[in-house]
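Rest of the complex left out; these chains stay put.
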Amino acid sequence: MSNSIGEKFQITTFGSSHGVAVGAVVDGCPANLELSSEDIQKELDKRKPGTSSVTTPRKEDDEVQILSGIFEGKTDGTPICGVIFNKNQKSKDYSMFKNTPRPSHGDYGWMMKYGHYDYNGGGRGSGRVTIGHVIGGAIAKKLLKIHNIEIVSHVTQIGDIKASKQDFNTIKDNIERNPVRCADLKAAGEMEELILAKKHEGDSIGGVVETVAVGVPVGLGDPVFGRLDGDLARILMNIGAVKGVEIGLGFDVATRCGSEINDEYQITGNKITTRTNNSGGIIGGMSNAMNIVSRIAVKPTPSISRCQDSVDLEKMENKKIEIRGRHDPCICPRVTVVAESSTAIVLADHMIRSGFIHPNNLEK
Amino acid sequence: MSNSIGEKFQITTFGSSHGVAVGAVVDGCPANLELSSEDIQKELDKRKPGTSSVTTPRKEDDEVQILSGIFEGKTDGTPICGVIFNKNQKSKDYSMFKNTPRPSHGDYGWMMKYGHYDYNGGGRGSGRVTIGHVIGGAIAKKLLKIHNIEIVSHVTQIGDIKASKQDFNTIKDNIERNPVRCADLKAAGEMEELILAKKHEGDSIGGVVETVAVGVPVGLGDPVFGRLDGDLARILMNIGAVKGVEIGLGFDVATRCGSEINDEYQITGNKITTRTNNSGGIIGGMSNAMNIVSRIAVKPTPSISRCQDSVDLEKMENKKIEIRGRHDPCICPRVTVVAESSTAIVLADHMIRSGFIHPNNLEK
Amino acid sequence: MSNSIGEKFQITTFGSSHGVAVGAVVDGCPANLELSSEDIQKELDKRKPGTSSVTTPRKEDDEVQILSGIFEGKTDGTPICGVIFNKNQKSKDYSMFKNTPRPSHGDYGWMMKYGHYDYNGGGRGSGRVTIGHVIGGAIAKKLLKIHNIEIVSHVTQIGDIKASKQDFNTIKDNIERNPVRCADLKAAGEMEELILAKKHEGDSIGGVVETVAVGVPVGLGDPVFGRLDGDLARILMNIGAVKGVEIGLGFDVATRCGSEINDEYQITGNKITTRTNNSGGIIGGMSNAMNIVSRIAVKPTPSISRCQDSVDLEKMENKKIEIRGRHDPCICPRVTVVAESSTAIVLADHMIRSGFIHPNNLEK
């Protein structure tokens, strides 16, 4: 179905930007996982706008409430519904967008497909809808932690500025030290400057977000059509603004020879590893116990303060459009937690699917 | 499930490289579509090896047989099973690979996950398994043709050689004129040379395959998790050897501003189009009636004639491996029909899901 | 997944008897259906206890709140979340049931499967969870009404008292006139007496609920495994307390000859009907445009005020149990709206699946 994802660990999200609430139902989390609303709130706060120079100054004091699935501080195997009531339901007048799609926004598709569209603040096409991903991801992460799987997403590129490679722990530490959530602190400074310059110009800029998962065992992924890379690609491409997904070397493989990039095996202690990790931890659609590395291409926010060409769908005539308001000049920093959450959801699902996590009860 | 894909137009594939047969069951094709085994054979012939200088000289005389779902030359709404009996079941000795995974092949995952693995010719991890995709794709294409949707895949890059942009009809014509299936005939020649050089060196080379779909109506794709771009990314990433997927500008968006790449609307005649198509025909997860453009990064074939490091999984010790045989030095030309088929399967599925094609009977 | 049902019109329910809330997410309802919380409240009131002599005197003032999916009074194609906050969260002490399953209740399964179980008021095994079915059913009914499909459920048997057969309109009228929701008013009186007698004895009694759907077109149901009768049987058997499902003549077919019960065809005006409807409107798994008639066997409420044998799961020893409180002596009257809702959900799903209702937008 269109608003659900996952096979054994499944999330269903609902709600729109300016409706009554946004939320998610997480079905398939085994019983006996300690879980509180703080676990979810902590993750939600990472995507909160208004917290730094590079995000929109718009305030969203999102407070999650858990409606079900927790008994005496632990999951009980029943669906977990997390909900956030919207506070900005009637904040401003969006009526100029009613029949006039904003360029490179989803508006046009929603209008044509459903005929009746909540155009306020982008409706269900709004980035605010990723709150559902984060609710699901927060639970998935707690579940994965038990098996020592950790995930981190960081910004590796904004415009032409590219970050240098860092190891997992450095990434985790450094992204908390700068508003761009970039692990290379020098590049982070330059990225911040670039974003602020674009903000000043009323423009926006794109970037790349990389996600690294450590501790994943060998054998996640069900070939031929339930492959781990396919499932990751789907959930990551499903994030609004994402136009590309790579695993391991990604598009770089196009220019390379087999002799250069094949990942040769070796025995290290009593473990099998590969000398290199050009495959990004997935070969033949299955994890190989190396770090799982993906990258997504995030387009510049389409909402810019410039006059653009659009059309009036009712009158069927050309029409100019201006999108005022306080937009994110670059959404990459806020996308990091969504990429992390999405990756966590897929990994939790496959950990259960492949028998590493008991489907019903963690104490079994 | 792991071997099925699609919601309303669903394919389930089975079989392995050296087993009795490979095939696919296509469920959800509406009744009253004219269909013969020739329709499928024609597509299968495009992925046949041994037909040119740049593919493996291995012969596979694959002849498809339809076991069900056709009555008096037309589909009858019941599942269509297409099957190809393997002729090369006992062709050579693969026993040296039994406990020794080939670098960057799926072997390792299969061995560890299932414990019992048909290592002959790669088993179900073999590229031969994409015959199932092509069977499904051939049927999907016939279905889409009724609605004037056409799809073509072509090679746009091999190593550092990039093809120039061509229009849809030129692509369709030109790819038949060269073994690389590249639409830029000059680049095609250089690509062929590069591939032959790598073949000569016992090495392999990667590339990029682009797929263009024309005639797709507005509104395919079910947000938030049944988006068209997500479903395309999944099926394309699920093709063995693919390490990246892009829609529209893809990773290029990282370096661009919103003011540069937003696709502005205009009225052309009585139709709404966008001035540019940087979105690659999909915004907000839904088609916008512009051409749908995707690209996949195809890694160099991991089977190379060089001694590589591996391990003996039984003895748990390091071991050298040599993969002899006649391998494709570059699989991009043969991947084109698989990308085309995969795209067709997703589009056919969404055409039914969104009510453009009747789910049961084309005459309704 | 365990808490979702339906393919195109899908409901996911959550919540437990004494948790924060119970609710449902309905995904796949097309846009442009007029819908308000009153439409749902009206149906919920039918399952409300405390309204008559034959139900539990327990009060549940359930008020539904719609959190999403409605824009300006009409559905907008996005998921509809309906929620009811529980008011009786800490009403009484259930701790004596913590490790002691109540005979013929679901407790034992929940305890053993999940290890951690909200035993208060039956937790998610409570009948209160059918609120989710009713939310989904209320929306499904409004959708079906557009196509002149109507559904009614009524009590046809309590203990040995059987109601005589009535036509559709009489059923609709008469069930509102008596607390048993039986369409044969004479039998209704006797049933009421029997239920009150059992209540007085601290015992409970079973019965049969029949559901009739009129106006269903020919061709709903996807053979071989998506048959309409199979989908109805599943959703009806999934209602707690149901131990049997029949379509048409049901178990009566066992004693009959083909020559007696075959439904012969005839042309009536310009319509094809069958002379009899022993098939209950479904043959070969598909609707045949006759009334769809199902019956469910509803067991007596297992909660009775008598001392019963159970076991202490922790100490692994035999233990007596007494279930005090105000229970329904017969749940058949309250099950009617759940059967109606469940039938509506399946029919709405199949109306979309078979192309009778547009999947996205009612105005198309």
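Letters A, B and C mark the chains as written, and numbering starts fresh at 1 in each.
To be clear about the criterion, a residue touches a chain if its C-beta (ideal position, glycine included) is under 8 Å from a C-beta of that chain, and two chains touch if they have at least 3 such contacts.
It should be emphasised that the depicted structure is a prediction, and the values quoted were computed from it without experimental measurement.
Count of copies in the whole complex in this file: 4, from one repeated sequence with 3 chains shown in place.
The rule is short, and it goes like this: only the chains that are shown with their structure count from here on.
Centrality by Cα centroid goes to chain A. A straight line joining the Cα centres of subunit A and subunit B is 26 Å long. Mean C-alpha position of subunit A lies 38 Å from that of subunit C.
We define each chain's centre as the mean of its Cα atoms; on that basis subunit B and subunit C are separated by 46 Å. Within subunit A, contacts with two or more other chains are made by residues 1-4, 13, 113, 124. Of all residues in subunit B, only 1-5, 13, 101, 103-110, 112-113, 124-125, 129, 132, 157-160, 198, 203-208, 218-219, 221-227, 229-238, 240, 242-259, 261-267, 270, 272, 274-275, 278-280, 283-288, 297-304, 306, 308-311, 313, 316-318, 354 touch subunit A in the complex they form. In the complex of the two chains, the subunit C residues touching subunit B come out as 219, 353-355, 358-360, 364. Residues 1-4, 7-8, 10, 12-16, 19-23, 25, 27-28, 31-32, 65-72, 74-81, 83, 113-118, 123-124, 360-361, 363-364 of subunit A touch subunit C in their complex.
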